[in-house]
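Of the protein chains in this complex, one is absent; all others appear in place.
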Amino acid sequence: MSTSTNDGWSPSPLQQQRDAYRLGRARRSTLIAAVSSVVVVGVIAVLVVNSSGWDRFRETFFDVGYVFERQRDGTVIALEVLKGLWLNVRIAVIAEIAILIVALAAALARSLRGPVWFPLRALAIGYTDLFRGLPQILVLLMFGFGMPALQISWLPNSALFWGAVGLVLSYGAYVSEVLRAGIESIHPSQRAASRSLGLTHGQTMRYVVVPQGVRRVLPALLNDFVSLLKDTGLISVLGVVYDAVLNAQIATSQSYNYTPYVYAGLLFVILTIPLTRVTDWIARRQGFHGVGGTV
Amino acid sequence: MSTSTNDGWSPSPLQQQRDAYRLGRARRSTLIAAVSSVVVVGVIAVLVVNSSGWDRFRETFFDVGYVFERQRDGTVIALEVLKGLWLNVRIAVIAEIAILIVALAAALARSLRGPVWFPLRALAIGYTDLFRGLPQILVLLMFGFGMPALQISWLPNSALFWGAVGLVLSYGAYVSEVLRAGIESIHPSQRAASRSLGLTHGQTMRYVVVPQGVRRVLPALLNDFVSLLKDTGLISVLGVVYDAVLNAQIATSQSYNYTPYVYAGLLFVILTIPLTRVTDWIARRQGFHGVGGTV
Amino acid sequence: GSSDSAGSGGGSDTSAATGQTTGAPAGSDAGSSSGAAGSGAAGSGAAGSGGAALGGDCTPDKLQTTTPGTLTIATSEPVYEPWMVDNDPTNGKGYESAVAYAVAEQLGYPKDKVAWKRVGFDEAVARQQGWDFDINQFSISQDRLKRVDMSSGYYDVTQTVITTKGSPIDGATSVGQLKDAKLGAMIGTTSLTALNDVIAPNSKPSVFKDNAAAAQALKNKQIDGLVVDLPTAFYMTSAQLDNGAIVGQLPGTTSEKEQFGLLLAKNSPITACATKAVDALRANGSLEKFNAEWLSGKDTAPVLTK
Amino acid sequence: MSAAGQPTDPTDLTKPLAGQQPSSSGPDGTAGAHGAGSDHTAAGAHGAGSTKGGGGGTGPLLTVSNLRKSYGDHVPLRDISLTAAEHECIVLIGASGSGKSTLLRCINLLEVVDDGVITLDGTDITDPRVNADRVRSDVGMVFQSYNLFPHMSVLDNIMLAPRKVRGVGKATARADAMAMLERVGLANKAKARPDQLSGGQQQRVAIARALVNKPRLMLFDEVTSALDPELVGEVLALLTELKTEGMTMLVATHEMSFARDVADRVLFLADGQVAESGPPEQVLAAPQDPRTQRFLRRMLG
Partner (left out) sequence: MSAAGQPTDPTDLTKPLAGQQPSSSGPDGTAGAHGAGSDHTAAGAHGAGSTKGGGGGTGPLLTVSNLRKSYGDHVPLRDISLTAAEHECIVLIGASGSGKSTLLRCINLLEVVDDGVITLDGTDITDPRVNADRVRSDVGMVFQSYNLFPHMSVLDNIMLAPRKVRGVGKATARADAMAMLERVGLANKAKARPDQLSGGQQQRVAIARALVNKPRLMLFDEVTSALDPELVGEVLALLTELKTEGMTMLVATHEMSFARDVADRVLFLADGQVAESGPPEQVLAAPQDPRTQRFLRRMLG
């Protein structure tokens, strides 16, 4: 297509006419689509900007100066929120590692077959059902305040620690279901092939099934990581985590100005868009190339 | 297996010996698994119950009487939380309908191929990227406070409405990605078959691709619905929506007793477990039956 | 954490602005000092709240309330003792409930013309619609006055450190002894600002979203102390913590006098009348009476030395 | 018959098929300019048609002239020309990757061609102004992998196109579909889901689904390749029957015995061109082209 050189072909006049016709049509369609998109977006924008509340709205939500000015206490909100985001990222990365371990264990336990493994399976099922069903915030409260309340001396007392445990257990339940889906999507014939080579059940899982299963659900895992990143801020209900959203909230509570929230949102989007792009790219590389083709 | 009747076969003595041997081994393994599970759970329980804080912990988190007693204002916390849950359910159901519509539109737009559709596709991509990347709470704040702040006269003003819109747009972005995955997982040959029968692109989507795609991602859609159900409580940042979690919080605020939260969590779990069971059942019916087999 | 140094300058700004915007600098300042000083005279029964309507422009037929003829008062959900009792603003119990009804009376609204509306904190400050004023321990500050209106102060806030008996800071007498403690405060309150400005602790304070969570953290010994306003300090240490203890009041920075005011929508037509009403209540001793009745009048915790 | 194309008298069996020039081959008539392959287009068609009792049309129902189709740098169809007279059964053979499927997909407008002209009944269907959906409903296609719609019953699979494309009423569509199922011997499976059928049964349903549209032309793409060896027979028998009833067919297959027994003409595709074409007895038994010889040696060997 790109070249007409390789085999010396060049379009016949008829084909050139067709190509020209198609190009014209395509241009017209694109133009219509573009114009209508622009019109829709434009109408919304005009409506918003000309609304009677626009000025106050802008001051409340888009007061750029406020976010970048040095505050009376010497801080700059933009910087504080950015620092908070860095904390979100660190918590998310550390939690993700623990999540993957917990989730893999639960997924493998649930994938065991046969009555022998009933107790283990039951444990894993109970765990995933419970933690998928509980609102995240309740899990955080239960762990963040409940475990320290027991005052078991050798257990840590830190709300951050227990908040992270709560997140790990919540997400672990979700991610274990994702991993299980991945593991179970690997055709049994792969297992048969591995076992027939003499690999044990464990080796088969380790070298054949899990690597393929994980690969297959990588997009879902990445999506969950994005969610986790956004949810790390929830730990702040326990009082300790100066994440991006809390820093924005503190700034807002000083001034009743919501721009710090908008700014925090922007930072999150900037951070997550590349992640979702990677996710999409992986998903595309694995699956069909869309419903595509030329029809 | 079950019967030895159908074809008159009964196990040979050798086989009976083997079966007995296997049964013995299986029993032993099950026993080991059961005992070790019980031991682990038991040790944790003993540790917790004998901890110095156990009594206070129990009073704070498992004060059953408090939840079921009639309070001074004549209400019963258990009932209030239950009523709140019913609100969560209603919001979730209504929002889910809107979510599916928004998500399907975005998914179909993103599934369009060819440069002609670039503007539409760009709109859909922009929408999903933005709303997947933003923390839910920020979306709610922006819509719940931002839109009414504009004071556009013909737009509704209610926090519940805008909160629902925020949820719908957030979840719509996620669900559109799920639907897109479903749609794109349908093998292009299905599309070719439909087009070769003379169905238009739209008809092919409507009758062939979307129904199959939705079916394929039904478990994921149900999972997202469970999340939505749990997240409907977030709307109360916008205005007072007496959902299960807020009602629990109100009760806790009077007594600093966390049992209402635990109770609310329990209700959520009771509600979501059947949903996750249905999800699993659908997933199992569609996919392989696990990595199963006898090896 | 790096935010402590510029604190004192900020403090003076705040109080100056408060005076200007309420339009009653003298009354406000005088009121607050008299309120603090005259606590011993609480309950002298100077006014009662009854009957003393402001009149003038501040009557139900002149006031442009959200629902004509009715005064719609907002507060959050849930509300905490001792500011309101049983999470029920309509029962007139608790300091803020009493103040709200007294203000309504000053404006000419009898009890049955007062409607309550429960709104969240964010909802109140971001939407500013659907009610006439919001009473929910909003501290007056210059920054906030850019976005909202506030009446003059109806309560003079003293930030107080509480703890549990036997904690490292139990019995501390100076601010310096608190520097190494793990402290907490509620978000959205000026307690957090005061904590950072006055104590400037070595570890960043914990920030809680509601009283119950803060109390729980204190009980769990996850924090050593909590900075709250004085009435809350009394309520928590007496009613909610098994062995709570008040450490002491934070010393104010020079002219910094923090007050709670009624929150009104920016440019609300009612702001001036609300301020007049609050000032009248202060003048006629009602605020003191309420203080004595609902806050025990005991704003007498020891002041920590600097 | 040369400038045929418009529907002409179907009883006219006398006109020779060779040397066609598609009437609507394009505004400037240049479609035939890249003639490398055009010598294959109709060789032997007439004779084969009469001996096998099929192909007695008036002019070519289908003409393909100098067709080119590439995917990026890869050009599976370089210069393909062929004609199919009405009632003719043409079998396409060729190595894997030689472009048989691509050719059938082009004829069914499932691919946009790079160059060349395809006419159906005299109409240039490669013209971008043509309503491709209409053309496709006149051409039936059956795929190697059946491609039944798994979420519909067998009956609904067959009724879908009549109902949605041709707007037939529900009762009529159902009656037509049942008649067609009867025809392929599966009336008792009307309510079944595709995955409850054997491969052979599924393929017969797929054929019924295509036939119910009353297509002018049927395209079969290795319809037996995915079947268990024992089930191949039932599907080939159905194809043979269709041929006997006069359906115009293009069949890509690896079943040499089918080609030998049923084809009017066999076309061997290689290097993006029709490398050899003629009646089966000639192409299969006495191939001229060395590529055909090599291919047949491998297949029959």
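Letters A, B, C and D name the chains as they come in the text, with residue numbers starting at 1 for each one.
The rule we apply is simple: a contact is a pair of C-beta atoms (placed from the backbone, for glycine too) under 8 Å apart; a residue touches a chain by one contact, two chains touch by 3 or more.
Computed from a predicted structure; not experimentally measured.
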**Report entry** Contact list for the unshown chain, restricted to visible chains
**Finding:** A, B, D
Report summary line: Considering the complete complex, of B:21, B:68 or B:281, the missing chain is touched by B:21
Report summary line: Residue list for subunit D contacting the dropped chain reads 95-96, 228-231, 233, 254, 257, 295, 298-299, 301
Query raised in the report: For subunit B, which residues touch the unseen chain?
Result: 1-3, 6-7, 9, 11-15, 17-18, 21-22, 25, 293-295
Query - Missing-chain contacts mapped onto subunit A - result: 189-190, 192-200, 203, 207-208, 211-212, 215
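Following the convention adopted for this analysis, only the chains that are shown with their structure count from here on.
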Requested in this report: Return the chain whose centre of C-alpha atoms lies at maximal distance from the corresponding centre of subunit B.
Outcome: D
Query raised in the report: How many angstrom between the C-alpha centroids of subunit D and subunit A?
Result: 48
Report summary line: Rounded to the nearest Å, the gap separating the Cα centres of subunit C and subunit D is 85
**Report entry** subunit D residues counted as touching two or more neighbouring chains
**Finding:** 110
Query raised in the report: On subunit A, where are the residues touching two or more other chains?
Result: 56, 60, 141, 145, 149, 151, 258, 293, 295
Requested in this report: Write out all the pairs of touching chains, ordered by chain label.
Outcome: A-B, A-C, A-D, B-C, B-D
